[in-house]
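Handing you this structure, nothing more for now.
Just one protein chain is left out here, and the rest sit where they should.
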């Protein structure tokens, strides 16, 4: 078999420089343009919007990651396209340029990926810790809390197969099926479940926390705009998992107060039947005829 | 090629004289006797379970009996192996004897492929068809899912049937993917690549295959027993709540786990001990490296899966309470046990895919593997780190929030060794002479697809962003890119690449290119929009979604149908060429240096006439001074001694 | 084997595979309980009448120990189903015979009657707006349609009654509560799911498996159509 080397002339370094500079130039220009578009044009419209601080944080992080991913993606694409166009078999069934490694390019690669990865880990940690857990469920005793916990609205999310209900310890422990929140308020969600694992995902609020049976899962956020949001169950919980959703509203503080006091009065007789408010509800199966929960 | 091929043609014509005393197929164990025995075992176990547990109040109230189901299944599997003749050897050992192992033959009757064969080439082919069966059945179920999602509300399947289909699709795919490289390609190729005439433990190897068959049927049987509502992740307590379909889930997954353990024990022992002289670790092919890394990962992670499934089975059948609260258990236990296996698992799907990609790429780039050691370090690095990332599935679960920065770091660190594989791939094609045959197209597609999967993996590992996309279609699209886009593309490439060796036929380039391009375009068109769908707020495993997402979902569904058609096209053309037209292949159609290609087609019954002596790396393309990779008849001084 | 024979064999195999797939899809996966269309009222426009019953243990079919709903079809026959079709923009008058004993709810909240006309239901002639599932006969089942904002708690039959019904469909000579209520089907064409909140899937963890997760028993759809 023919064992011709590439007929390109010049030292390997010179050839590498020739091709390499072209690839880098194309890559750099494309990356710059697309990154600018991502940051300034697309970025502000990225989901999940900025109804709350945590949603805005997620939007920002998503934007940062995208800006960092674009050059990586383009590097592989530009390089791949260049190689496919230039280094193809020319019908002579020759072999390629014999090289088994290159200390410099390998070293550069290791260093670049390590720096990128460590930066991402640092950035992610910062963005997790500083905004009080970034809207993620932090378990029963959260370690990252908002700076001021005064005037915080407490909302308990009770998931059960297959609906969410909400309890309001600051409003007589009433329970509702609708979720209405005041704007510009720190909110603490206490998420729990009465049966299997569910997940409370308030999409536009940027809050997601698993609802675990007999366990409390706390997530924080701060509302900053009024509007409608959707709550979906995000952990498979049986036949009606797909239909386990409801809508909520962030409204002005006055409207919220009115709604809550109204509800409290309306539901007074029902609230009396409910168990005492508690962060977890332990089913008691010593009761004949079924299981129910007691605080 | 400098290597003289003539040696291989004469050997292995008549292994043990035509009239050997080997029993005829119907007297030896085979799939029919096994099924017969298995059915008997099922009825016995089922009856016995009803005797034991039939009077329990929970059984009487619910009308289903987990004890009898599980006992039935256990007895069925034991009887199945008795029927296969697999237990003859272990039983003979009880009085010091040894059951004879069947002689290898050059050409087998078709029944050999339905028997407990200890020939690694037969096992490889058995695995290939079995795993493709898994893949296509699970693929049809995926089309079932997409059909429901054509409309934002319930319309085709009942919601219970829908969840059953989703869980069945996921579990079947996940079970299959663990073995789709190691099973067919590992078993068939590893002895050829390391220059061995045999495997270390052929019986273990055969057992590993025959576990997958009952696993498939038990898993499928869940569909007509009410299915399992918990998806492939089987989160407790939902999985404790389900009916007997859940038992089918845990039982078949356990069988698959046993299969993985058997296969990887054999793989490790073979690769360590059966390498030909001169086959140093530095000359080992990348696929073999991938196999041994994967096998070690399996050995250390799969037993934990067995524990988890066993605990689930005990909770369901024996009424222990480890996975739900009231009596001292916790659903977190399952999440930990499952993901402690589950995360190494997804990497042990990815590793063989990369191994096979790196194996095939240099052949068509006509260059050595770039930075070979880095590639191997990458695989070992991925395998090692994979044991330290499992909690990244549980960022929202509320458990151990203080550990999140650590798991975020370990998860992101894993992209360094994953990145090595890109370095290797990109270095390998640099100044190559790329030949765009069908296998090469698939390999290039692997790099394209996995890039999406890899980059979105960084999004998933970032806790704040994971808060947005966890449990949504974004994650679903992510792992379809890494598993289907990477592993399955590698598998199809490998099928096109290795059919000459496996079957002596070369698949049509033209049909292959049609298959490739339709599959590639349809695959990306199916799964890229799903990133957006998930990002816009559609959770996984739902039959009802926001009406504003309907257009995107319909686009995806239609692309999925095209993808299905493309795969159907593959099935039809593959079977047609394999059975009907049989286009004969030359011995080494791709000009590969790999040892596996030097033995001739069809592969002789003992692989090598003599134990070969390995002289150089398999990837010395473009090296004008490279001699052949191995001396196939080492006592004869017939090959060049210049290497 | 000749080439032609092999080709024939392959085609037969493909045909068989397609046959098996079609059988699997249509013979098994597509099977669902029957759909009952509500009967339009003869006297009032935009109203339909529905007659249903809930049985303690259906006693027939593949799961005789499961609880389940029956809906009366146009010909007066009860069908074991939970798929109910009603027109859009319509008041649905439900007459429900409840044959099961009751118990406590997992979440007592669901003892409240929500979304029915006047937020009340009529039980044996008496209006009821809130059922305490811890007291009296408890709640037997719920008819809860989240999409329409409806939650009806169905009070249970006294557990000591002598003439319990065991095999559905039951008849009014057996112990029962007659429950009547009206709900509005809304303006949107949609399949609204409905479920139960009483842990009535006995033998399953938290009482929520089996019938609770199966169409035709305790899970169903109100299909609102044009």
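Here are a few things to note about the model shown:
Letters A, B and C mark the chains as written, and numbering starts fresh at 1 in each.
Everything that follows uses one rule, which is that a residue touches a chain if its C-beta (ideal position, glycine included) is under 8 Å from a C-beta of that chain, and two chains touch if they have at least 3 such contacts.
By our rule, contacts and distances are computed from a predicted model.
Protein name for the hidden chain, per its UniProt entry and selected from "Cytochrome aa3 subunit 3", "NADH-quinone oxidoreductase subunit D", "Autoinducer 2 import system permease protein LsrC" or "Spermidine/putrescine ABC transporter substrate-binding protein": "Cytochrome aa3 subunit 3". One chain is not depicted; across the entire complex it touches A, B. Touch with the chain omitted from the figure is made, among B:32, B:114 or B:310, by B:310. Residue-wise, the contact with the chain that is not shown comes from B:300, picked out of B:39, B:99, B:133 or B:300. Of the options B:170, B:186, B:618 or B:634, the residue whose C-beta touches the omitted chain is B:634.
Residue B:197 is the one among B:105, B:169 or B:197 that touches the chain missing from this view. By the touch rule set out above, subunit A reaches the unshown chain at residues 214, 282. Mapped onto subunit B, the interface with the missing chain covers residues 90, 93-97, 196-198, 200-201, 261, 265, 268-270, 272-274, 277-278, 299-304, 306-308, 310-311, 314-315, 318-322, 325-330, 332-333, 336-337, 340, 610-611, 613, 615-616, 631, 634-635, 637, 641-643.
One rule holds in what follows: only the chains that are shown with their structure count from here on.
A complete topology is adopted by the chain contact network, contact being made between every pair of chains.
Among the other chains, C has the CA centre that is most remote from the centre of subunit A. The innermost chain, defined by the distance from its C-alpha mean to the mean of all protein C-alpha atoms, is B. We define each chain's centre as the mean of its Cα atoms; on that basis subunit A and subunit B are separated by 31 Å.
Subunit A and subunit C have centres, each the mean of its CA atoms, that are 38 Å apart.
Residue numbers of subunit A whose C-beta contacts span two or more other chains: 195-196, 238-240, 243, 283. In subunit B, 159-160, 229, 237, 241, 324 are the positions where the chain touches two or more neighbouring chains simultaneously. Interface residues of subunit A facing subunit C in the complex, by the touch rule stated above, are 158, 160-163, 165, 175, 177, 194-196, 238-240, 243, 246, 269-270, 273-275, 283, 287-293. Those residues of subunit A whose C-beta lies close enough to touch subunit B in the complex are 1, 3, 5-6, 8, 15, 19, 47-48, 54, 57-58, 61-62, 65, 69, 72-73, 76, 79-80, 83-84, 87-90, 93-102, 105-106, 109-110, 113-114, 117, 120-121, 123-125, 127-129, 131, 133-140, 142-144, 191, 195-197, 199, 201, 203, 206-210, 212-218, 230, 232-243, 245, 282-283, 285. Interface of subunit C with subunit A (complex): residues 101-109, 111-112, 114, 130, 132-134, 138, 144, 146-147, 159, 193, 195, 197-200, 206-208, 212-214, 219.
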